[in-house]
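Dropping a structure here in structure tokens format, bear with me for questions.
Removed from the display is one protein chain of the complex; every other protein chain stays in position.
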């Protein structure tokens, strides 16, 4: 089979169509629909697995994952601000994006591993949900210090009540309460169709990526370099963490990929409201225009082969 | 498993998100899509079963069900008009809503029974379709007497050609003509995905319900009380009828729930055109803001346990 | 079972609802979504089969099919221009529509054959894709001769980058690269749901068809006659070609139907840009208002029985 | 480029009225209209989309002042009492005045 | 048909601001508003739909001139520096002037 997972071919189709200036576009209502299904599906999946685990056993792992979510933006910020000479607000906003995770990238790595027949801890979606948010707070504190422009409550709402987060967390809770049997009847929509829905999502992502190239050109070479190098560096951290937590080979690949991925759903909305002086086009150009395609086309296989070295005995 | 059916958890998620003022919302095109699928699916299901029954045997049951659809609004009207001091038009409009049925509530009770493993007459959807309309005529006659503002033809169109009714009846006819085998190839969309689609529908319903609370506050306590008490009363009538018609325990629970449910698809559209002086927000606040959540959260289990008493021998 | 395939009943429902002036309408985002799924599904199906064939063996058949796509408009044009007294641009535009194919009609004939249990060459979708385009060039040349209004590059983009064509060809390529196994995980969406999605598509097509009747009245009797007679004539050509190429009975019925069908996705968009002086309502009234319903209601069974005569030994 | 003056009449009302209002508009002499979907809030409360139960539409009509007044008067008569609706008018410059 | 003059204030801004701008508009004394979804391009680049991350909205407010100025001034204060936003005003004739 081709080295590219079939769903990724839809991304490529989107990119090509976009570059050739096709008028192809998912209607925004459909793109939103497809995204909602992905978010709910990932949340549900995570919740079901959570209901199988004892929180006690997972607590340490969760702590470590959150710690990573808080650390990554602190590592990204100085690079962006001092090396990259980016305005404080922009540097903090981009740092928040890269400290958080990309749900789409997670879906692709999950598809990648499953089509390679590589198992991974079923509860990984829990980490996806947990990594969404911490980086946002770090990002905001990096700009505002403790002097928040708006009341914190208002801010917390922007963060936790953004629809992306609500669907992820809501799905997680529903999956947790209902458990595997309870979720089974709705699984035909949320789980069986997952890859097909992902394909449509990636088709549109390809078109969106091309749309970012314009802003990218304006944003300069440094940002492009950052959007490729930082994810690889973050992947090392994530991979090491996964290995240290004793995850399987597959789980470690997922962790590396999560660390390497940059948010474009929860974080942009939150930062736009919390740090309006930061240019949204900069962070989106980097995360959508460079990091997302890099990860799903090159990063994931790369992280996979790197992680393989850490697991000499195979899985 | 939790007392709440998983699909109902999506409704709860919608309510919570709405109360917390999340910006979560199904795009209206998607909400419409999801509703259309539910209406068609229920119609198809009913039609397929109809093709299995001999009309002769069903005729009496159908007659009784229609009679109920004509009676309920006549019972609701005086309560609303005299006890509730509501304007004649408003009382009649609300009465029509409560004489008709809620497709969403039917879908939930069907899901509830199936996940409890309680069988019920497969042809129940036929009654859903048949209960949609009679109450509308009663409601209109209650306001206009015989003096209709618009030509009756124009009115009948508003009623029968509203998209909700067209999809229900159209689905019913297609299911009837095509029969079980004929419908099987399209079943993967309309039947297998039913519960997942219902979950999305209920998510949006939760958000819509919260949106009604404002109007509700304005509409006063009496209406809230009516929207809880009348359904329970109607459920007794529906339950008794189901029992008298010799339906199974499950079928009787469905009948009780149908009687207790209030329309928010076919009736609002029709009443808006036929009785424009009636305030649409009053009837929607009651049916969406109170009765729908009451039925799916409390009513259905309640009616179930009540009906159990009528069926000592179990089913 | 009824002579009408169940999916076609949805078309009938749409027509009836439209004629009765129901407000039923698929939201345009949903109609676009459904159409995209059909185009991708057909492309994918074709690509998968292509990956099973040796191009060498298919090349001659492809050549013949393309030749047909180039010939049909040349046959239609004089009839429209001289007999029908249509302006040159209009005649050429309509000719292009009838030289191309209707994806929806293909989906219906495929459903028709499968529900009749009649096998046909799996790679037929390849021909659907290949027949989309040639006629467009012929149509344009018929008006412009070699004197193109716009740079050819710009024109080719309009043709090849119209979203309809992109989805068909893109799906084809993805199916081809990924192959049967690769596509399998996304098959639950694109293949299993195909008929249900087609049903929704046909529902809207019925409504759209009715919308064309107005333009049709204006466009006169000749066009109506052409839209029925030419397809039957084209079906003979297509059928003969299929038979000559040694296709199975089913495959020949498909070929006849493809020849008889008129495009309403790729061609209208392309002609609108390339030959703006041609009235789009004329060609759409003919292809959507007459030919599409004629083919799926009468044509397909007709072509089927005609082809049967060519295959005395059955299949 | 010489232009002429016409009235732009903008109507915002509940979506369910579309077919009726549009029919009125044409009957009263306008040669065309443009409709866009909208949501909003006014005396009758919030009007937000969903199973288009309560979404608004925004109808624009470019026509002669007399026609605009005719339409406005008719709409006020027929709908103001019971339906969510507002309208406003402004003079606009058009090309091809005969079209309007 | 006698009409009165009011201001039509049209605001085009990024969709994420809807709830905030609409709240401001009401707080500053407008009796209603109409919102339509839009896309476009301006100083801050293309704003096209999708996971409504960057779609625009178009808010129309019919109100008294004073209120319109108040709103315009407030919006310029609060949003112009950091958000994609433009606004423009025009006099329109309305019926039922008390509504606005």
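As written, the chains take the letters A, B, C, D and E, and residue 1 is the first residue of each chain.
As a working rule, contacts are C-beta pairs under 8 Å (C-beta built on N, C-alpha and C of every residue); 3 or more make two chains touch, one makes a residue touch a chain.
All figures in this text were calculated on a predicted structure; none of them were measured in a lab.
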item	value
Touch criterion as defined above, residue of C:234, C:265 or C:290 at the omitted chain	C:265
Touch residues of chain D, complete complex, unshown partner	1, 3, 6, 8, 22, 26, 31-37, 60, 62, 90-96, 99
Contact set of chain C toward the excluded chain (per top definition)	26, 28, 31-32, 35, 204, 208, 211, 214-215, 264-265, 268-269, 272-273, 276-277, 280-281, 284
Interface residues of chain E (partner: the chain not displayed)	10, 12, 36-43, 56, 58, 69, 72-73, 76, 80, 86-90
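We adopt the following convention: only the chains that are shown with their structure count from here on.
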item	value
Chain-contact steps, minimal, separating chain D from chain B	1
Farthest-lying chain, centroid of Cα atoms versus that of chain D	A
Chain copies touching (chain A, chain B) - same or different residues, decided at half shared	different
Chain pair with the higher count of C-beta pairs in contact (A-E, B-C)	B-C
Where chain A and chain E are represented by their mean Cα positions, the distance between them in whole Å	35
Between chain E and chain C, distance of the C-alpha-averaged centres to the nearest whole Å	46
Residue numbers of chain C (touch at least two other chains)	23, 27-30, 33, 193
Sites on chain D at which at least two other chains make contact	none
